[in-house]
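Of the protein chains in this complex, one is absent; all others appear in place.
Think of it as A, B and C in the order they're written, each chain with its own count starting at 1.
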Amino acid sequence: MTEMWVNMGPQHPMTHGLWNLRVRIEGEIIKDVEPEMGYLHRGIEKISEDRHYNEIITLMDRTCYVAGLSWEHLFIVAAEQALHVTPPERAEYIRVMSAELQRIASHLMWYSAFVQDLGLMTPFLYGMRDRDLILDLFQSYTGGRLTYEYMRVGGVRSDLPLGFTQRCRQVVDWLMDRFVEYDQLCLSSTIFHERCDGLGVLLEPEAVAYGVTGPMLRSAGSRRDLRKDRPYSVYDQVQFDVATATTADVTGRYLVRMEEMRQSVRIVRQCLDWLDDHPGPVMADHLPRWLGAPYAPMGNESYLLKRNYPTGVGLSMIEEPHGEAGAYVVNDGGEHPYRVKFRSPVLINIWAAKRYLPGYRVADIPPIMGSVDVCVGECDR
Amino acid sequence: MSGQAPETSKPLPRTTPDSTPAGDLPLAVVGQPGVPFVEIETLRAREFIPAAKEALSSLLKEQAQGKLIRPVFNWAGRNSLFPLHWGLACCAIEFAAAFGARWDAERFGVVPRSSPRQCDLLIVNGTVTWKVAHKLIALYEQMPEPKWAIAMGNCATGGGPFRTAYSVVPGVDKLIPVDVYIAGCPPRPENMLDGILRLEQLIKERGE
Amino acid sequence: MSNVSLYSVAYTLSSVLLGALAHLFPAPIHGWLISGTVVTALAAVIFAAILLLASMLNTILLIWYERKLLGRFMDRRGAMHVGYAGLLQNFADGLKLFRKDTVRPGQADPLGFWLSPTAYMVTSLVIFGLLPISTGWNGGSLPLTLLLALVIFSFAPLFIFLGAWASNNKYSLIGGMRSAAQMIAYEVPILLAVVAVVVLAGTFDLNTIVLEQRNYWFWAPLFLALIVFLTGMLAEMERIPFDLPEAEAELVEGWNTEYGGMLFAFFMLADYLRALVGSILVVLLFLGGWTLPSYVPAALTSFPLAGIVWFMVKTYLVFGLFVWVRASLPRIRTDQLLRLGWMRMVPLALLSVLLAALVVLSHCLPLIGCVPSMGG
Partner (left out) sequence: MDQEQLSAGLSARFPGKILGVDTFPGTNGRVRFDATVASDLFRSLRDDFHFTHLTMVGATDWIDHREVFYVLWSDADRRYLILSTDLPAESPVIASAVPIWPSANAHEREAWDLVGVKFEGHPDLRRIFMPEGYAYHPLLRSFKIHEPEDLEVKVRSD
């Protein structure tokens, strides 16, 4: 059999975004792969050096467009460290609840794309349908479906609307029933197991060496979850279990993500209970003026100038739906951050394809890469 | 299937040009056993031929002016827009949501296809970088005529929030001709459907 | 109305047309035009045209039916704005594709590129001339209709592979190779399942096979063969879960990646033609064709063209089953598909042949016929 290189991308149904997987195949067997990124490199780190801190939040939504609130959370944690600001507790609970709802939405998006790669057409629509319910919730308190601009340095933009908690409870209750349906559609199908079991195996030591994080690492049996290991925000106040699997394959990643959604529902319910009982402010008092009110008058931006403010640096690592995301923010005392650097879990997870793809068949690429949960926006930034 | 003229119960009317003028021929049809015998009214050939000629020439004239077939094809073209199935950035998520159960773009005959050869519509749903620019142009060129392009969202329209970035094309109309711009960052699925319906309106008005 | 057949309709039309035409010409030509030979020849042409029109209309209706049904499975509505309930959607699609440019890639082989979709389409259409849809409503009635239909049905991988190779595209080539392997692998179980039917019916003539089912439909004694036949037909039609030749996720659109415009429409139409043929074959071989069980009230079976109506109802129900499968199963992999074909389907088909032989030898058919739900 002759060998040939096949380009899968940048326009290819498998990629779910703009990236290119160069595959060297011999017959149907994959010999080598070479992921190529950068087709969506939008220079977010460079633009951030020219923006006020609260303006960067706008970019964060677009960095990872399926998990906007998680990335807002990521940047806010780092920026608050760099700027020495402490948010009120209610804002932290709202952030955690938003991040967990976002995790469910992101995993539902992943579920839709993943089953579509397998050729399952119906669950794709079911996943999108149920994801829209969560987006409706977001819309009710942030105003946006994908891009929210909701979190602020020092808190969140606005409090939850009246009746939100009841509505949210209804939605998550409904979702818990749907998760059962999803499992029926996938796990009860023999073909699903034929397609997914034992594919894309990446065992824990290799996953650690290659820097793979998130559900991919936890499917290999690792219990590494930053929400437990280094609790940020109020994750030390809520009860949840770390979802793990032992098979380290596509089915394992499916099981981990499904369980994570259930655990997220658990966290959301606890947050809702807390929020019901503890009304209060959602923005920190005594914010420096240059951090500004959320709605600044146009034209007069002199008050945004920052004078004699202490410098600082912040590093935040959070458990984003795709894996561990990091933000490194350098505050040199100016009104813009001096340097912003993000760690994208997706970039590393895709890059490790060199390790977990060879040896399988061309037809296995869609399920395996689908199980990685690719979001090119955060990968290329 | 016999090729022979079969025997019938009725005598066959013999017709010759001598006995009756050509225009008044009584019409007789050979039948087959089990086949109902059919008679139809006499046609007057002297009137029929000029009338048919006139109708045909007027049809041809209308066809030459594009009044006959073109509206049909225009109707077909605007009601069956197949967009290319590819996602660039944030808008691609809303693009996918528009094909979900709640919005269901297939109601309007919009079905995404993965091969550019089978598409009529390039929806640029996201930020275009210089690195992908020539691939976008190639995809557009691979699509057979007639084809249309929609710039979906602020990034495709004019660079959006990344307008100042070093790697971003400030507006996809610098690369390919765009028919409809959809504002929004990202546009909601309703906006996308609205854009497609406006494109349909545009095709109708242009009469392509 | 029972003596009205497709051929008689064609013959009548031919007579009327030629009779009208004959008026325009003087005696010798007039006489020749209404002679039996010419009328018969035109009748054959009209016959073919009716078949073409009917199969095309049915195919387009079938696509609409699939889109709507699939939409319902997916909690949405499908095409609904073009024509009443989207009925005209597929006409719009077809006309648009007809009008679009057909681009042949520079490196592609011209002859293969053009020939393949045309031949694929034509061979799929030819089968319709062989399938009876009611008493007298068929084209040729040969002693070996069934065999001939299946032979023509199995031409497809050749043309698919030809088109895939001629496209000079890696995705197309891989898709074409998969398609050929898949279709050849599933020919065998399909033919064996058909052999089981033939053993029971004692003939290859489809008309007679349907008549043989007057006491009991064949699905009851040949349930195993029905399962094998349905699975094989799914693979032959390249529908989910066996649609890997055009697996969207890995091979962009499979073997028709490079095809656009009318050639793509040919492929698309021929795919659905084959789906229609598959459904019709299932109805003919296993579900009693145009007949209904005797306990059905006579009013339901005695109206004009009742046979055709019931036949179409059954066909669409069978196709609905295929759509249902498509909506609920994932796609399987090439090697798994081939393994399933050779290791599972062939033995099962052989077993069903054995069962059919046993049924015939043991003369237990009347017993099955006693169960009313099984037809007859």
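A few points about this structure:
The rule is simple: a residue touches a chain if its C-beta (ideal position, glycine included) is under 8 Å from a C-beta of that chain, and two chains touch if they have at least 3 such contacts.
Remember, predicted model here, so these are calculated numbers, not experimental data.
One chain is not depicted; across the entire complex it touches A, B. For subunit A, the residues in touch with the chain missing from this view are 37-38, 41, 43, 45-47, 50, 77-78, 81-82, 208-212, 222, 224, 229-230, 312-317, 324, 326, 328, 330, 338-339, 341, 343, 347-348, 351-352, 380-381.
Interface residues of subunit B with the unshown chain, by the touch rule above, are 130-131, 133-134, 159, 163-167, 170.
Throughout what follows, only the chains that are shown with their structure count from here on.
The chains that touch both subunit B and subunit C are A.
For subunit B, the chain with the farthest CA centroid is A. Pairwise, the chains sharing the most contacting C-beta pairs are B-C.
Spacing of subunit B relative to subunit C, judged by their CA centroids, is 26 angstrom. Inter-chain centre distance (subunit A to subunit B, centres taken as mean C-alpha positions): 42 Å. Between subunit A and subunit C the centroid-to-centroid distance comes to 48 Å (mean Cα coordinates, whole Å). Among the residues of subunit B, those touching two or more other chains are numbered 100-101, 114.
Residues of subunit A found to touch two or more other chains are 12-13, 125-126, 129. Those residues of subunit B that touch subunit C in the shared complex are 1-6, 15-17, 22, 25, 27-32, 34-36, 38, 40, 42-43, 45, 48-49, 72-73, 75-77, 79-80, 100-101, 104, 106-109, 113-115, 117-118, 120, 142-146. The residues of subunit C lying in touch with subunit B in their complex are 3, 7-8, 11-12, 15-16, 18-20, 22-24, 26-27, 30, 34-37, 39-40, 43-44, 67, 71, 74-82, 86, 88-89, 91-96, 99-103, 248, 252-253, 256-261, 264.
Residues 10-13, 16-18, 38-44, 46-47, 50, 58-59, 61-62, 65-66, 109, 112, 125-126, 128-129, 131-132, 145-147, 376-377 of subunit A are the ones that touch subunit B when the two sit in their complex.
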